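Structure in structure tokens, see below.
The complex appears here without one of its protein chains, the remainder shown in place.
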């Protein structure tokens, strides 16, 4: 039924701040991506992006405080999938993000996470409007065959 | 993964009322059950229970109205996993549930869903306190490996 | 769900595989059995060896096929139940409704014997 219809879907996962859950986020995404219409060829890259965002939330946002939580939201509305990773930290100054590919940064061991995310999603926004929370939003536009869910009733 | 640590975990999935999503619920559960501490030998039975609950929510609760949603929540708190399936219907009269194993019902083609759920989870409750929603709650007690009760009440 | 149908003498064998769940395999299974009945078959073996998963709708359609068969004086036997499906038949007491056999051979022989 409705094979071409882009139906609403909402997924949310809340965990305490531990890096051990990063694998869980990835398994979860691999399990549900097909139904969200994510094409197979983007799956590994989007999983990488989600790992980076979740790791940042745990490490930089919540500073590994297990009393704080990481919230993961994935929504499909029409032809767009929006993924948000929330932490309970104060966010950061975007203007301080440096380009890891510039010669002076190339040999730095860190600072590639957000850069990689930006390569693999169709839009990134930082969300600061929710009190006590900082969010990273990643948008994925569904195009072509991947936009239509497969299934039958 | 260290399943001995009973950390809080919360998972929520909201979909529109279509039977095509039942498979999604199952894939999701199979992906996250290990992290929720669900032992492997209970996985198939719990997946069956969740399918039955979700199908009831779509068919009986929302009467397949795709404008209505099915909400799935799975929480781990300490040594207990609580799974709730919410629909937007009016619920039903529990006293009308009949025993599908009694001779007069044995040849009825339906009426085995909730009965099966009760066999495989450690507790069932029907939730009516949320306005506009009806919920089925299934509790799973996490016990030592291999000590999971199966197929009996 | 996929299937294969073949005859063993007078006995029709319906070999099912995959999952038999609501909306995906349950109605098809009933229709397959119904087609055998409509074709005048009187002895049917349903081979469930390849069925990995069955839900309450699948069980329900099996029961519906059974009663349709009985009304038409057709006999249905089940063969090759996996441990999980066997457990489900016990739990739901459908084990008392269906004759079940460890193999298709045994089920076919039970008709001939």
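Here are a few things to note about the model shown:
Order as written gives the chain letters A, B and C; numbering starts at 1 within each chain.
The rule we apply is simple: a residue touches a chain if its C-beta (ideal position, glycine included) is under 8 Å from a C-beta of that chain, and two chains touch if they have at least 3 such contacts.
Predicted, not measured: the structure shown is a model, and the values here were computed from it.
Within the full complex, the chain left out of the display contacts the shown chains A.
Screening A:79, A:112 or A:130 against the full complex identifies A:112 as the residue touching the chain left out. Within the set A:7, A:35 or A:52, the residue that contacts the chain not displayed is A:52.
Interface with the hidden chain, as seen from chain A, comprises residues 19-20, 22-23, 44, 48, 51-52, 55, 100-101, 106-110, 112-113, 115-116, 119.
In this text, only the chains that are shown with their structure count from here on.
The mean-CA centres of chain B and chain C are about 27 angstrom from one another, to the nearest whole unit.
Across the assembly, chain B contributes 19-20 as residues in contact with two or more other chains.
Counting partners per residue, chain C has 23 as the residues that reach two or more other chains.
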